[in-house]
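Heads up: the structure comes next, in structure tokens.
With one protein chain held back, the other chains of the complex are shown just where they sit.
Going by the order they are written in, the chains are A, B and C; count residues from 1 in each one.
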Amino acid sequence: MADAAHASAAPVAHQFDDFEQQTIADTFGMWLFLATEVLFFGGLFCGYSLYRNLYFEAFTAGSHLLKINYGAFYTVLLICSSLTMALGVRAAQLRRRTALMVLVSLTWIMGFAFVFVKLRYEWYGDYLEGLVPGLNWAPSRESMEMINHFHAAGPHVALFFIFYFCMTGLHALHMVVGLGLLTTLLIFAKQGKVTGGNYNWVELVGLYWHFVDIVWIFLFPLLYLIGGRYV
Amino acid sequence: MSEHVLPKKLYFMVFLALVVLTAITTGVAFIDLGPFNTVVALVIAVIKGSLVVLFFMHLKYQTGMTRVVILAALLWLAVLIGITMSDVFTRHWTEKGKAWQQSSIISPDSVTRSTVFWLPDRA
Amino acid sequence: MSTVAVELTPTLPEVHYLNADYGWRSWLFTTDHKRIAWLYLFAITGFFAVGGLMATLMRLNLIEPQGLLMEPASYNKLFTAHGLIMIFFFLAPSIPTVLGNFLIPIMIGARDVAFPKLNLLSWYIFMLAGSVFMFSVIRGGVDTGWTLYTPLSTTYANGHVLSAAVGIFISGFSSILTGLNFMVTIHKMRAPGMTWFRLPLFIWALYATSVIFILAMPVIAITLALIALERVFHVGIFDPALGGDPILFQHLFWFFGHPEVYILILPSMGVMSELVAAGCRKRIFGYSFVAFSSVAIAAISFMVWGHHMFLSGQSLYAGFVFSALSFAVAIPSAIKVFNWTATMHKGSVSYDAPMLYAIGFIGLFTIGGLTGLFLASLGTDVHLHDTYFVVAHFHYVMVGGAIMGYLGGLHLWWPKMTGKLYPEAWARFACLLVFAGFNLTFGPQFILGYLGMPRRYAVYAPEFQVLNVMSSAGASILAVGYLIPLIYFTWSAFKGPVAGPNPWGAKGLEWTIPSPPPTNNFDETPIVTEAYAYGPEEAHVG
Partner (left out) sequence: MLCSFPLKPPEASTLSVEWDYLYYFLTALTIFFSGLIFAAVFYFAIKYRRREKNEVPPQNEGNLMLELTWTIIPSLICVFIFVWSAHVFMRASSPPANATEIFVVGKQWMWKVQHPEGPREINQLHVPVNEPVRLTMTSEDVIHDFGVPAFRIKRDVVPGMYSTEWFEATKTGQYHLFCDQFCGMGHSTMVGTIFVMSPEDYAHWLTSQLNTKPMFASGELLYTQLGCNTCHTPDGKPGVPPLAGLYGSEVKLQNGKTVTADDAYLRESILGPESIVGYPPTMPTYQGQLNEEEVLQLIAYIKSLGSPGERKATKQ
């Protein structure tokens, strides 16, 4: 194993026999955590699919009230950040400290842009338009026209928006946690802790970041594209 | 974890594929395919997700156990959604006067019923 | 017949994990899995006391048909808190976090769990969850039943649903982290030669439990989050007046809820295998069947949740599927019972307390399991659903099964945890008391259920009184049966005779190291050649 040579550089916790066992255990733990996350989002996906099938028109109408440009923008942004993250892991593997720091910073910036645009522009816009059930639910005349166009019922469109906010909200929360992880990663990278052969921390943060990306890859069509956008 | 330093080119190709697929799925949404809009959107999402998992997350190079974990999670998700939906879809099979009648407010029929179009066939 | 050597004059090791370090910091900031087990033991004993006290008050109240002590409102809050505390803060963590934490690394020949700091973090999360939940109980409690059915919990209940839901939400993460830690440990930390089929069956059971922790707990977490959201904003997720489907909540809840009851019983089944093996000095009959039945139970348990909803408005056809699958999950449990019984055949059956608990478990779990068939079958469930029959059934499984297993395991491994022996005569007496009190408490409830007395009734029809009084009388015996071990365990921790490394003449890695074990468990990583290596000594050197 190539790692064996680096093992002396990286500390091995007392419960592990060697560096390799530690690395494998950490990675396996992260995958298990992601499995939990799948089911965590899964509860929302279950509720979403149930209501989407009950109130298909309402969900289509709700989808049309979202701005598809935002959705596509986020998707591309997250794909780019996934690329920089993946390249970051590669840089850590190759022990390139500067490259790693640049790539992680880029990832962080794109992640932050995602959260910022989502909160400041999209959600706040929804709030102003009266599309937030529970806080400000008063769809404008244009929105009502769209809802009526689909013969959808107002409360059912509200249900769509509840799931929209729950799902993207939970996703955004994960993004914020991810930003925190990236920050620690940046600090570790600066201290040279992760480019000395033990790049596992980069790998773990990468796994988490990509998972959050995948969730969005599914949220985008489910929320922004369902039923087509051809109205 | 086996040490696999993948070539940069691979990452960029995956990235390119993801961007192209995003463009396709967004574009297709503007074409009326009926129910197939949803199918296409989901199929593309699955492809994109798989690309990220396999290459960005290195699942392709992981041990079998990791794959089992991910498959188990997806299987369980399918059980949760699948069985719940099977209840919802079969609730209204029950004839009136049998076990219970679902109010149409929460029956799949309201998918269609929410667009009731009255064509009273007058005798 | 061969023999095993039992040490004659055991002495305590000079340095072990209990005296390796002193002071409260050494406990509250410990990452030693054995010390964390103790932290959990104290915490859940506290919760068990609170939950038990509530049960006692409930049984007292039910002596009179109109209620002896309190108003229905208080009674409703009591049984809700009793259910939630016992399930989330006692039974779910009991065996995994106390015996599991202590034994998993030792049984597989590791120095600690894979993530010791995470292990400690789980305990802190658990304590935070418990505090938030107890805060809601002290503020006035919740009156929804532990099932938190909507729209009662979201719209109509006046209690502190929000803080209770937050408490349970947090406890879910503690369980997830524990399960994750155990799974990684069992996968990646096994000693050389410890193949999957040489693992003790306790490890198999905890592995299956961890799978359920990881896959079921997140679903209840998100469901509780939706409840909280609905309660704060009233947006109609589960409210039929706004288009919501109250039955969706039941689906999400029971998708977690039914696997959850296997979280409670599976570890106990694992303990049972160890109790029977040690108590009979015999390899478990049909090892692989017992091992695989644990995994089968974990897998199938996720597909049977709808048997809680036969009468709820769920589709008739879904009911058939759920019923059939529920019968399927009964088979692995039956296999286990038959195998434990067969292990006793031609064994060397001891009458020590752990084995007595095991015998009690087999009997009570058999009754609990078979009465489960009444509820899994569509027809009988029509009348028995939500009656005392259900209450009796799940107490036979949870108390007669899970708690008997927990107490049996505690007795078996107490000498290992403390290095001291408990007083055997008292332990046997307490075990008999628990067995008798338990049957008197919950036996009559089967009849009450058949008569049609609904569960969660603060006041009831007068003709049910005789059986209720019997049940309450049994509960008082049961309470004494639980108090006695508390006293003699405390006594034995300080004054008990020294146990020695292997007081039972049992096999397994945990019996090869000193009692109490050293902080690092093994001075030298052991090499394993066989599981349950009973039998002629010379055949199993190494």
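Operating definition for what follows: contacts are C-beta pairs under 8 Å (C-beta built on N, C-alpha and C of every residue); 3 or more make two chains touch, one makes a residue touch a chain.
Model, not experiment: these values are computed from the prediction.
Contact with the omitted chain, checked across A:Ile147, A:Leu181 or A:Val202, is made by A:Ile147.
The chain omitted from view is touched by exactly one of C:Thr56, C:Ser312, C:Ser476 or C:Asn520, namely C:Ser312.
Considering C:Thr144, C:Ser210, C:Ser268 or C:Thr418, the position touching the chain not shown turns out to be C:Thr144 (whole complex). When the omitted chain is restored, the residue from C:Leu128, C:Leu162, C:Ala324 or C:Ala436 that touches it is C:Ala324. Contact with the undisplayed chain is limited, among C:Tyr17, C:Phe182 or C:Phe285, to C:Phe285. Across the interface with the omitted chain, chain C contributes residues 1-6, 72-73, 76, 143-145, 147, 149, 151-152, 155-157, 240-241, 243, 246-247, 280-283, 285-289, 310-313, 316, 319-320, 323-324, 327-328, 330-331, 334-335, 337-339, 341-342, 344-351, 359, 362-363, 366-367, 370-371, 373-374, 377-383, 385-387, 447, 450-452, 454-463, 465-467, 505, 534-535.
Operating definition for what follows: only the chains that are shown with their structure count from here on.
Summed over C-beta pairs in contact, the chain pair with the top total is A-B. Centre-to-centre separation between chain A and chain C, using Cα means, comes to 36 Å.
Per-chain Cα centroids separate chain A from chain B by 17 Å.
Touching two or more other chains at once are residues 65, 72-73, 76, 80, 84, 88-89, 106 of chain B. Under the contact definition stated at the top, the residues of chain A that touch 2 or more other chains are 24, 28, 32, 35-36, 39, 42-43, 46, 50, 54-55, 153, 156. Looking at the complex, you find that chain A touches chain C at residues 13-17, 21, 24-25, 28-29, 32-33, 35-37, 39-44, 46-47, 50-51, 54-55, 133-135, 153, 155-156, 158-159, 162, 166, 170. Residues 1, 3, 5-6, 8, 11-12, 14-15, 18-19, 22, 25-26, 29-33, 37-38, 41-42, 44-45, 48-49, 52-53, 55-58, 62, 65-66, 69-70, 72-74, 76-77, 80-81, 84-85, 88-89, 106-108, 110-111, 114-115 of chain B are the ones touching chain A in the complex. Contact residues on chain A toward chain B in their complex (touch as defined above): 1-3, 23-24, 27-28, 31-32, 34-36, 38-39, 42-43, 45-46, 49-50, 53-58, 68, 72, 75-76, 79-80, 82-83, 85-87, 90, 93-94, 150-153, 156, 200, 203, 206-207, 210-211, 213-214, 217-218, 220-222, 224-230.
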